[in-house]
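Take this structure, written in structure tokens, and hold onto it; I'll ask about it next.
One protein chain is absent from this view; the other protein chains keep their places.
As written, the chains take the letters A and B, and residue 1 is the first residue of each chain.
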Amino acid sequence: MLSLINKYKKWLYTLVVLLTLYLLIVFLKIDLTILFSDLHYVGDLLKEMFPPNYAIIWENNVVINSIVQTICMAYLGTLIGGIIGFGFSTIASNNIFNNKFISVFTKWLLSFIRVIPSLIIVLIFVIAVGPGPFAGVLTIIISTIGTLGKLFTESIENLDPTSANSLKATGANKLQIFKFAIWPEFLPSFISNLLYCFDINMRTAVALGIFGGGGIGYKLYLSMRVLHYKDAIALITCIIVLLLIIENVSNNLRHQILGNK
Amino acid sequence: MIKKITRLFIISVTILATYFAMKVCGFQPTALQKGLHDSLFFIKQMFPPSWEDFKDLWNPALETIALAILGTFLGSILSFIIAIFAASNLSNKWVKQMVRSLISIERSIPELFILLILIAAYGLGALSAVIALMIGCIGMLGKLFADAIEETPSSVIESLQAGGANKIQIIYFGILPDVFPKLLSYSLFRLEINIRLSVMLGAIGAGGIGYELDYSFSMLQFHRALSCLIVVLLLVIIIEQISIYIRKKLSIQQL
Partner (left out) sequence: MIKAEGITKKLKSGKLLLNNISFEVRKGEFVGILGASGAGKTLTLKSLIGLMELTEGAVWVEQENNQHINIYKTSTRALKKLRSKIALIFQGYHLVQRATVIDNVLMGRLGTISTWRSLFFGFTAQEKAEAMMALERVNMQTFANNRVNALSGGEKQRVAIARALFQQPNLLLADEPISNLDPKNAKTIMALLKELSVFFPVIGVFHQPELCAKYCTRIIAIKDGAIFYDGQPNLDEKTLEDIYGEELSSILQ
């Protein structure tokens, strides 16, 4: 009996998977027939979108300003979030403070911050300071604290303890150990993680813009709203180019930093 | 000496840039202080969550999960097919370069935008959301899958090739069994991301718990909104824990 099941194992797996797919599709009430019959609407939409109106990029600085605004949002969020997150991570690392309870609690706190969807965080800040890039920056700061808090803690905990221990043996206090033994080792991964987070935050900044966070994401949303599709395509091209450049620069710098040290 | 000057230079540039960025974004800590009071007051108003509404939220929650799972599953398959063309050991230089560029471009397109285009074609609803999630997977999974495929030792491919196997056979017999745990692990990681996206897309109208959340807010039913929020949090936590658990087992077991 077992060998029979074994023989048809491949077929059994495929069957179970297909069945689950079918059940999911039925549960969601997805009508697959319109997939192809309504496809021409996409064609109609694409026809309205081309040729893209790249002229809006140059007329009256608005687009350039929003691009700058998005970059500033990501920059501020990463910088401030990185500093605060670093502070948290020093508490959370189990090789800095010797109190296990504090470190576990801080780690849990960071996890909790990460779990809350940024949608909800941006809502809170929009109520506090109104829609716009300020709310966006604050949201990015919070999410960065969560992400970098975790990444930094991992880096710090993975540091080679020998240099710190040898300094401790000579009688240096905690602050001195930190400055001379821990910080130099930690610096490459610190900068690398910052760059990585900046890349992510650029995308978040664009996405938040659609929710009223300002920047080029907001402009994109506006143009889609008023059905100015040619403008929208021009803006999305800007976004794609911008994000590609940032990703490339970030990756190259990180390879250099991690390669050297 | 030079080191000190460079350090000073970097610090001053950073301070200037920060000041400039703060101006551009309208960064006013005082406004934040005042505003936070309003926020906290508002949040306090939302308590307690309306317990009766929880049973109504069961179905939307399942919808959100279903959307995320379906989108991730189909997205993985699509990404794998694309990754075959993006792997240097399976396709020629030009095709690989072009496909990798397309994958990078997709990574830079916000999923929300993809959804908006799909809504214009197929209307609000689950179909648009699933397709948006599917396409959204390509940017991340396409790259990760292609990198994993490239890690297959060339000798495996060459020995099968020398025996006369064609490309499809090489992929199915030679590459897929070895690379499968990695594919599963990456897909589960993407599932965590997709459950959050599913909530977000739902808020735009695709359905599920995201839609209920948006609806509650627009109807000023803040207690119900808090219930929705709690459900969202629970969903995200549960899916994350399941994903982390399975991925940990995968990395220990398959060595």
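Everything below uses one rule, namely that contacts are C-beta pairs under 8 Å (C-beta built on N, C-alpha and C of every residue); 3 or more make two chains touch, one makes a residue touch a chain.
All values reported here derive from a predicted model rather than from experimental measurement.
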item: Chains shown that the absent chain touches, full complex; value: B
item: Omitted-chain contact residue, chosen from B:30, B:92 or B:166; value: B:166
item: For subunit B, the residues touching the chain missing from this view; value: 153, 155-156, 158-166, 168-169, 172-174, 177-178, 180-181, 254-255
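Keep in mind that, in the parts below, only the chains that are shown with their structure count from here on.
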item: Between subunit A and subunit B, centroid-to-centroid distance (C-alpha), Å; value: 9
item: In the complex, subunit B residues that touch subunit A; value: 14, 17-18, 20-22, 24-28, 31-32, 35-36, 38-39, 42-43, 62-63, 66-67, 69-70, 73, 104-105, 107-113, 116-118, 120-122, 125-127, 130, 196, 199-200, 203, 207, 210, 217, 229, 232-233, 236-237, 240
item: Parts of subunit A lying in touch with subunit B, wherever the complex brings them together; value: 21, 24-25, 27-32, 34-35, 38-39, 41-42, 45, 68-69, 72-73, 75-76, 79, 115-117, 119-120, 123-125, 127-130, 132-134, 136-138, 203, 206-207, 210, 214, 217, 220, 224, 236, 239-240, 242-244, 247
